[in-house]
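Below, a portion of the complex is reproduced, with chain positions unchanged.
By written order: A and B. Residues from 1 in each chain.
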Amino acid sequence: MTEPAAAENLPPPFEHSIRVTWADCDPARIAYTARLPYFALDAIDAWWDHHLGGGWYHMELDLNMGTPFVHMSLDFLSPVTPRHRLICRVWPSRLGQKSITFRVDGLQDGTLCFKGQFVNVFTVADSFTSQEAPPPIRDLVLPLICP
Amino acid sequence: MTEPAAAENLPPPFEHSIRVTWADCDPARIAYTARLPYFALDAIDAWWDHHLGGGWYHMELDLNMGTPFVHMSLDFLSPVTPRHRLICRVWPSRLGQKSITFRVDGLQDGTLCFKGQFVNVFTVADSFTSQEAPPPIRDLVLPLICP
């Protein structure tokens, strides 16, 4: 249903840099597990911000569009610490009629720390009802799909 | 490898109650998505606290045992709000040689809001090295397994 651009034409994925700090760490001296979905969601919000000119706050308040999550899954491969910036690579991997799937890879100093998959559905924000992906969103997302 | 008790002998799953508040909500007036893994992890920590006499803090500092997460996946079925307590049902669904899998269902007013699966591995805390599930943990967990 989606017509992804040929792989050779794909832009490199968007990267979002996060300053991991003392505040994110637990007594094991690594970022607390539940902080990692926070980081991944921050990166997806930054992806929208970069491509749409505003993140979820802008989408909800100015565009009356919501993108609530229906699924997330993450694999944790290596601890995240304050020793390096956390670089989150974000890209949409699928655009359905009513949903969008994002992939997020989190890296520190070249090491893959976690990878995640996140599925959002499109809603009309003020009525919290499902809607199809609005055409301008579809036009924006389709060329960036990387399955 | 695990010998779960027959289903008819299983105790009802442990329930952990969470007061969801204004602080947990985003401008859509529902709990922010990234709070939900927090709630689920809080419930798993409470499960250990209930069955072992202490949560992750006790396990790490007093028992020199860590249980870092290697995987989590969640499906979000209905928004979580401050209107009702969030009841998290927690149970171990599998015990491997070196890992434990937890299931967490989050309910409000009888409605299933999210369900999650979480995989931890066992480590020696101070060396952050993998270990098999210690025998006392194995003895504690096995009778509570519900696949």
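Here is the rule we use: a contact is a pair of C-beta atoms (placed from the backbone, for glycine too) under 8 Å apart; a residue touches a chain by one contact, two chains touch by 3 or more.
Note that the coordinates shown come from a computational prediction; the quantities given were computed from them, not determined experimentally.
Sequence-identical chains in the complete complex of this entry number 4, based on the file rather than the 2 shown.
One rule holds for everything that comes next: only the chains that are shown with their structure count from here on.
Annotation, chain A versus chain B: rotation angle of 180 degrees from the Cα superposition, expressed as a multiple of 5. Centroid to centroid, with C-alpha atoms defining each point, chain A and chain B lie 25 Å apart. Looking at the complex, you find that chain A touches chain B at residues 27-28, 33-34, 37-38, 41, 57, 60-61, 66, 68-77, 79, 125, 128.
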